[in-house]
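A single protein chain has been omitted; all remaining protein chains appear in their positions.
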Amino acid sequence: MAEGLLAAAAFVLATVAVGLVRLLRGPTDADRVMAAQLLGTGGTAVLLLVAVASAAPAVLDVALVLALVAAFASAAFASAVGSEDPAGAPDAE
Amino acid sequence: MSAGLALDAGIVALLLCAAGAAVAARSAFAGVVGFLAYGLALALAWVRLAAVDVALTEAAVSALTGVLLLGAAVRLRASEAAVAAERPSRGLRLAAALLCSAVAAGLAAVVLAFADPAPSLAPDAARRLPATGLDNPVTAALLSWRAVDTLLEKVVLLAGLLAVWSLAHDRAWGGRPGPPPRATRDGALALLARLLPPIGIVTGVYLVWTAADHPGGAFPGSTLLAAMWVLARMAGAVDAPAVGDPRLRAALVAGPLAFFAVGFAGYAWADGFLAYPAGWAKPLIVAIEIPMTISVAAALALLVAGPPVRAPSR
Amino acid sequence: MSALLDGLGAAAIAAGALFFLAGTVGLLRFPDPLSRVHALAKADAVGLGLIVLGLLPHAADVATGAKLVAVWALVQLAGTAASQLLASAARRGAASG
Partner (left out) sequence: MSAETLYGLGAALLAAVGLYGFVVSPHPLRRLVGFNVFGSAVFVVFGVVARRGAAAGLVADPIPHAMVITGIVVAFVSTALAVALLLRLHAATGRASLRDDGA
């Protein structure tokens, strides 16, 4: 059973890691942050699977912290862009 | 290959890709986002290396680092084109790449040559753990066996904060960091800033409290507390305190002071600096941890806020 | 009963993993930022939800189960808000750039 859960974790990790391509390609900065956001959620899922697979309840706390801070990159990005210029800076390259 | 090893290989591959993106991406902003992805992968790696305490710290700190670096990347965006012209020539880059490869080869050789069986303090730690009354050896290391390190780190934290504050204009000295708060017009940000902090504060306190016996700790706990304040500030719900405020100063030094007090008391009731009398280790450690959490949270939050820019009100 | 639960759990986890796959494919293949946010939000909400659902039968005790559900609820809240934030940032970027 644990093997199956770990395999699922590896699958989810590989999947969201491919999303890094969007980080490199953009074209807008919002797209790049999206890749990090997906990685955050995927990472939380991986931690949950690992926690149950290895019967380590403390790992759930890491998942909890990750879930709490998952939105920080998006929030920091939105607030930095919002406060920079009321018209909204063009972020296409 | 077992599924666990496949997962580990995936994490290492993700670490390398994210680090590559952080270093080689086109813009500084993209590089910073790559670094955030890297921090996330690092938290997973720590879990797989059976270092849950470290994973908690990494996950919490990466939130603050993200706010700091993303904000700087957005503010410095206009300056990027001019700096890009300073890129070293192709030959220099090649030379740097060769040297870095040599460093990697050296480190890899060291890793492959690690002694077997590995030298370890784990047996010592396991033997001495009962004397501290704690169940989590990492907390015991941080607050008992290597407590001097932790104390010095508190001092470094305060010194770093002072250095940041010293960048202020003379007229802003003692004033508040950052522009005055403006309630965000973004409903989603306002919602986050209202809903997350209560949960984050409870989780942070829980991490401090549980650290005696389970993975957790004053560092991830206080980092989480600081992060929640930073979030509320991003939404314009709270203002940064004036750096000259005596209450703020008291909160900042409470932790180190308690630490020093217990440390010097060690001369009187035990056999030296930061020595705990038998049977008293756990209550003393908790007595240090609570003010320390407040001080660390305040210092981390203000490090993110930056130097004061608004003159103090008279 | 327990075999049935195990089977359902495995199916839910597999389905959740597929939602993450779909989220990544959407993030890479969809033509504009707003539809990409849409794909991302699905992976966030449904993918993680299904995985939590599939893990619940394996939870050793009530506290573990409660934490699993708490993580899911948090990601619901934070992920949805983050998607909203990114969508409005993307729209502003599109309007001016």
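For the reader, a short list of remarks on this structure follows.
Chains: A, B and C, in written order; residue numbering restarts at 1 for each.
Just so it is clear, a contact is a pair of C-beta atoms (placed from the backbone, for glycine too) under 8 Å apart; a residue touches a chain by one contact, two chains touch by 3 or more.
Predicted, not measured: the structure shown is a model, and the values here were computed from it.
The chain that is not displayed touches the following shown chains in the complete assembly: B. Remark: the omitted chain is touched by one listed residue; of B:A163, B:A183, B:V202 or B:A250 this is B:A163.
Take chain B: the residues that touch the chain left off the picture are 4-5, 8-9, 12, 15-16, 19-20, 22-24, 28, 31-32, 34-35, 38, 42, 45-46, 48-51, 53-54, 57-58, 61, 64-65, 68-69, 72-73, 75-76, 79-80, 82-88, 92-93, 96-97, 99-101, 103-105, 107-108, 111-112, 114, 118-123, 125-127, 137-138, 140-142, 145-146, 149-150, 153, 156-157, 160-161, 163-164, 167, 217, 219, 296, 300, 303-304, 306-307.
Keep this in mind: only the chains that are shown with their structure count from here on.
Our note on geometry: chain A versus chain B, Cα centroid distance of 19 Å, whole angstroms. Rounded to whole angstrom, the centroid-to-centroid distance between chain A and chain C, based on C-alpha atoms, equals 11 Å.
With touch defined as above, residues shared between interfaces to two or more other chains in chain B number as follows: 186, 188-189, 192, 196, 199. For chain C, residues that reach two or more other chains under the stated contact definition are 74, 78, 81-82, 85, 88. The part of chain A that touches chain B in the complex is made up of residues 3-4, 6-7, 9-10, 13-14, 17, 20, 23-24, 26, 29, 32-33, 35-36, 39-40, 43, 46-47, 50, 56, 58-59, 61-62, 64-66, 68-69, 71-73, 75-84, 89, 91, 93. Residues 6, 10, 13-14, 16-17, 20-21, 23-24, 27-28, 33, 36-37, 40, 43-44, 47-48, 51-52, 55, 58-60, 63-64, 67-68, 70-71, 74-75, 78-79, 81-83, 85-90, 92-97 of chain C are the ones touching chain A in the complex. Partner chain B is touched in their complex by these residues of chain C: 74, 77-78, 80-82, 84-85, 88.
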